[in-house]
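Note sheet for the following structure.
Every protein chain of the complex appears in place save one, which is left out.
As written, the chains take the letters A and B, and residue 1 is the first residue of each chain.
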Amino acid sequence: MHSKRLYHGAAYYPELWDEQTIEQDIRLMKEAGIHVARIGEFAWIQMEPEEGKIDLRFFVDIINKLHDNGIETVMCTPTPTPPIWLTHGHPERMYVDEQGTVMGHGSRQHICTNNAYFRERAAILTDRLAQAVGALPGVIGWQLDNEFKAHVAECMCASCLSLWHSWLEARYGDIDKLNEAWGTQIWSEYYHRFDQVPQPGPAPFLHNSSLKTMYQLFSMEKIAEFADEQAAIIRRHSDAPITHNSSIAFHVDNERLFRGLDFASFDTYASSDNVPAYLVNCDLWRNFKRDRPFWIMETSTSFSASLESYAKPHPSGYLKAEAVAAYALGAEAFCYWLWRQQRTGCEQPHGSVISAWGKPTVGFAAVLEVERARQEIEAPLLATRAAQAEVAITYSDRAKAFLKTEPHRKLNHRGLMTSFYERILHMGIHRDVIPEGAELNGYKVLFTPFMHYVSDDYRKRAEAFVERGGIWIVGPLTGGRTEQHTIPTDAALGRALEQLAGVETLFTYPMDGTGAIGRAFGLSAPLSLWSAVFEPKEATAIGVLEGGLSAGKAFITECKRGGGKIVMLGSLPAGEDGDRLLQRLIGHYADEARVALRTDVTRGTIVAPRQGDGYTLWVIVNMDGTGGSVTLPQEGLDVLSHGPVAPGPLHLGPYEHRIIRIDEN
Amino acid sequence: MHSKRLYHGAAYYPELWDEQTIEQDIRLMKEAGIHVARIGEFAWIQMEPEEGKIDLRFFVDIINKLHDNGIETVMCTPTPTPPIWLTHGHPERMYVDEQGTVMGHGSRQHICTNNAYFRERAAILTDRLAQAVGALPGVIGWQLDNEFKAHVAECMCASCLSLWHSWLEARYGDIDKLNEAWGTQIWSEYYHRFDQVPQPGPAPFLHNSSLKTMYQLFSMEKIAEFADEQAAIIRRHSDAPITHNSSIAFHVDNERLFRGLDFASFDTYASSDNVPAYLVNCDLWRNFKRDRPFWIMETSTSFSASLESYAKPHPSGYLKAEAVAAYALGAEAFCYWLWRQQRTGCEQPHGSVISAWGKPTVGFAAVLEVERARQEIEAPLLATRAAQAEVAITYSDRAKAFLKTEPHRKLNHRGLMTSFYERILHMGIHRDVIPEGAELNGYKVLFTPFMHYVSDDYRKRAEAFVERGGIWIVGPLTGGRTEQHTIPTDAALGRALEQLAGVETLFTYPMDGTGAIGRAFGLSAPLSLWSAVFEPKEATAIGVLEGGLSAGKAFITECKRGGGKIVMLGSLPAGEDGDRLLQRLIGHYADEARVALRTDVTRGTIVAPRQGDGYTLWVIVNMDGTGGSVTLPQEGLDVLSHGPVAPGPLHLGPYEHRIIRIDEN
Partner (left out) sequence: MHSKRLYHGAAYYPELWDEQTIEQDIRLMKEAGIHVARIGEFAWIQMEPEEGKIDLRFFVDIINKLHDNGIETVMCTPTPTPPIWLTHGHPERMYVDEQGTVMGHGSRQHICTNNAYFRERAAILTDRLAQAVGALPGVIGWQLDNEFKAHVAECMCASCLSLWHSWLEARYGDIDKLNEAWGTQIWSEYYHRFDQVPQPGPAPFLHNSSLKTMYQLFSMEKIAEFADEQAAIIRRHSDAPITHNSSIAFHVDNERLFRGLDFASFDTYASSDNVPAYLVNCDLWRNFKRDRPFWIMETSTSFSASLESYAKPHPSGYLKAEAVAAYALGAEAFCYWLWRQQRTGCEQPHGSVISAWGKPTVGFAAVLEVERARQEIEAPLLATRAAQAEVAITYSDRAKAFLKTEPHRKLNHRGLMTSFYERILHMGIHRDVIPEGAELNGYKVLFTPFMHYVSDDYRKRAEAFVERGGIWIVGPLTGGRTEQHTIPTDAALGRALEQLAGVETLFTYPMDGTGAIGRAFGLSAPLSLWSAVFEPKEATAIGVLEGGLSAGKAFITECKRGGGKIVMLGSLPAGEDGDRLLQRLIGHYADEARVALRTDVTRGTIVAPRQGDGYTLWVIVNMDGTGGSVTLPQEGLDVLSHGPVAPGPLHLGPYEHRIIRIDEN
């Protein structure tokens, strides 16, 4: 589904301000070019000040007033902040952390979303809310709750314990199937009944890996079920599409979560010093709901902050570059948190559009700049769509859960993935970051790094992709764990994968500090992380170990299958030499696969290709504030200045963006 | 009130030793020149071995025996260490920390001072104690308890919860006044009744700033009320003045605490490497009770230590320099913790005068040196008094509470204040550190740094000070929060302050890493911390931003008001360049205000001016062990050697002190 417009929005809390301030806000929104407001996500107490006394007129009025002023609304359910009448005197309803600490009232996410009475009250309110505002002309979308599992992870309350037992029973049927699957004979962990399976709380040493991973999957499933339940209620009364503002930083399975929702959105507060951490979201969120553009639901106009910390403000020009990049990479909306600085609470210092005293903030000028750019690029962008990449990297929150259970040496899934992604980005290759279950059609190269458990389904789809001519690059840290987070007993990485890859994995062990040097593609680098050493069977050794404990054996192999190839990458080359080697590998297989969506754009600048009817748009954006260049392969048309652009090097100034139309030959 | 003598004392625990040891102690005290002993602060069990069986004869005898030997007593109430009969089986009486952990018996401060039964028993014992010893000739003073809130902060027990609700009700009257003041509509925090307001315990994310700050103010008020209550009981039976040994490191409001007491005292264990951390206490404590000299109630003869840590011993000569500096800056007493090394407990390794085996410790020689100096300087010091400074810096424990709620990036109020103070110290300017409520008469320059909330009362007094000709320098980090720890809605720093300062604050944001350079007084430096950017209205820009996000705007302004001036310092210049810029600013306004109590003394040496009848004494002390010098403006008289001293440079050796009399012209 194509976008009809590019939205520019902000989170808004009219319930916290008086009428006069609201009037001022609406006036200023129009001035700033904000035409969508997200409202209501913390407003339970305003909607239902006492249990059962629901009054939604304020919100109906606000939505209508905004609409009358050309401002659309994304309406939120207010479930992240249950009011005091729901929490006071009810510790059994509250979130309980890993140490067994019971949360009190007064922050957010303090109640357990699996508590039955919470769910009952949430359902009633959401139903009433959807009824009241769901059909209003101003409501163009819904957001469920706010940042699920941002401040909390797996709850350890008694409600969760009981649901956990049911979940396990539904999954395993028979307790001895669970015992066998998890290998609970070890350390006499064995359970006689499902109701004996503990939550992974305090223990003298580590819990069983299966218990830890399954409890995470349970928790991620339950929060998605809550979303499904809420969405179903809304749909009874409203046709507006439903989303949730998520992130790869939260303890959710985004793929599963968005399956039940209508469009995908995310919140990001990445620093201007870490552009890849921003862009990886765009390249991933575009792929959660391929038929609908994604939203950036929250980002800061300048800096994020709370009572306890603050980030560095964006340099001038950066916010505009972020917005143009996002729209070019498939975003339909670019929204701020927040419109007006909080007067109270714990996030008063957070950057905003307007200050608590009603004046422009340090970010305001940047917002105007975004709006000017948005207007300029809206038409060409709406006439095209973000091109599908030829190179895909699989991202999985379930893989993240496995790594949380088994972090090796404090490995961080998000950091590993972003760093891997960054190398491809810096090589000027257009890329998709895709969920585990995504279709693989249309790709030429598929990377599957840091995925301890490769499901049969995934492997089979990847195999089909290879058969069709794709190159599948497996690793590092991929394979070697079963669905239950145990070790395969047929082969180190599982027989199916090894057979497909035409290798036998001889050993797996940590290579850091062993002196192991990997040599491949004419380069050498020290190897790191838990690694697999291969004996090629049908495969060919591409990368060979020198030094260390397995000299002469392979750490990179490739094996032809059908029209394509499966490449095993058994270790992570480290340091600057490792970077070079990895980039050489990426470049090698991109070339071999004839990846075309690639430019020589300089590091710090991006090219977002968009597909039009008979032409491609290159949206080129300098993101690092130092300017950059890219070689234009043929004459193009500057869509913004309407002039021709000669082939050859095209230079951009700091944070500058250009849109070049290149007609198909 | 002038001192009648300079005391030299030590904390003494006769209840822990046998008669023979006590005899030895008294003999050695006389040898060491110790003529005041502080006793009893942990001795509840000796005074009341079983509930209600109070027997104070031991202490009466000790006080008399000490007195017979020329040793005066400061008597303590023993409330920091409630005995087992008060604690055993009563978890509900114990201190509960922020995580909800209930303390056990056996350390100190383990009971909640707000527990009603504790208060009842404390009142009974204190009454009996005051009756028994209050009129003894040896008792020259009282100390309440010991180091209130040194090891604990805000208690989270049920007694406190209930008092908290009453305190709130008394403060706000109506729950909706609280809701409005705190803005609890945010995140549906809203309370229907006072008894729903939680303590700021475990939560998934941060609590409301108002809740956090008010709970600190509540806690500080309650501990002061306990002091008031105890003091009132003592006064029924004793005329001896009452103090408490406090510190800016503890969780108390010292200004409020000392309001109800008769004289101020503090404990300090600053390292010899951090002289400003020692001196800032002297310059502050002198101003808590201006009509009475302060006491250094505890300091180490050489080093502090416990089972878990130890400090570096003082170099030879340092203790004497500390003592002379303290007496010169207004101390009436210089006392050690402790006389005889502990045999048991958890502070056995702590430095003392005499070892547990009755021999001189490594600090003993230093104690003799102190006593020699004390005798030498006593007469000239008693004939004079510490001169009031012309430059004042406001210190506020309430500001510390605001910063604890909102630490930005782990900012530490004590560290910030000491570092700010240090710059003025190093410039040879005599200075007062004054409590928030102090009179401003007599000052020429007033600094108000790091005070998030500027009360109307404070602002009005500062305004009057300016009208009278003073220069008020506001910032950094000052203003911008209301009494309720919310954001002003009329102007960034509050309209009243901005109008007074003749500025409009355009933006407030963190400047670290933004490239903002401040230029003022011919110097440039990078700017740091949360900052305010000004548009001068009636004011003049004195410091201008270069680079960063607000180039061309002001970060220092000045505005004439009446005979004086208000200077806004919107940001903290950082690094060595920042130090230079700040010192330039301080020097500039000190010159402009014609600050006269300033010398060219070299860094590491201090001049403490004292006012006599028609003359000034300069007490000059080298504190850093490297010697120093200062220029004498006219001929003086060396009060210790009784010889004349020529004008011009005067040199001091390591840790040397000199007292020079300069007659008024």
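The definition used in the following text is that a residue touches a chain if its C-beta (ideal position, glycine included) is under 8 Å from a C-beta of that chain, and two chains touch if they have at least 3 such contacts.
None of the values given here were measured: they were computed from a predicted structure.
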{"item": "Contact residue for the chain not shown (choose from B:G330, B:G351 or B:G612)", "value": "B:G351"}
{"item": "Residue touching the undisplayed chain, where the options are A:G33, A:P49 or A:P198", "value": "A:P198"}
{"item": "Residue touching the undisplayed chain, where the options are A:F294, A:F447, A:W530 or A:W618", "value": "A:W530"}
{"item": "Contact partner of the left-out chain, one of B:N64, B:S107, B:Q499 or B:T540", "value": "B:S107"}
{"item": "Residue of B:N69, B:Q131, B:Q196 or B:S316 touching the missing chain in the full complex", "value": "B:S316"}
{"item": "Touch list for subunit B against the chain that is not drawn", "value": "13, 15-16, 42-46, 49-50, 78, 81-85, 88, 95, 97, 101-110, 151-152, 302-303, 305-313, 315-316, 341-346, 348-349, 351, 355-359, 361-362"}
{"item": "Subunit A residues that touch the omitted chain in the full complex", "value": "99-100, 182-192, 196, 198-212, 405-409, 484, 486-492, 506-510, 512-515, 530, 533, 549-550"}
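Here is the rule we use: only the chains that are shown with their structure count from here on.
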{"item": "Inter-chain centre distance, subunit A versus subunit B - centres from mean C-alpha coordinates, in Å", "value": "50"}
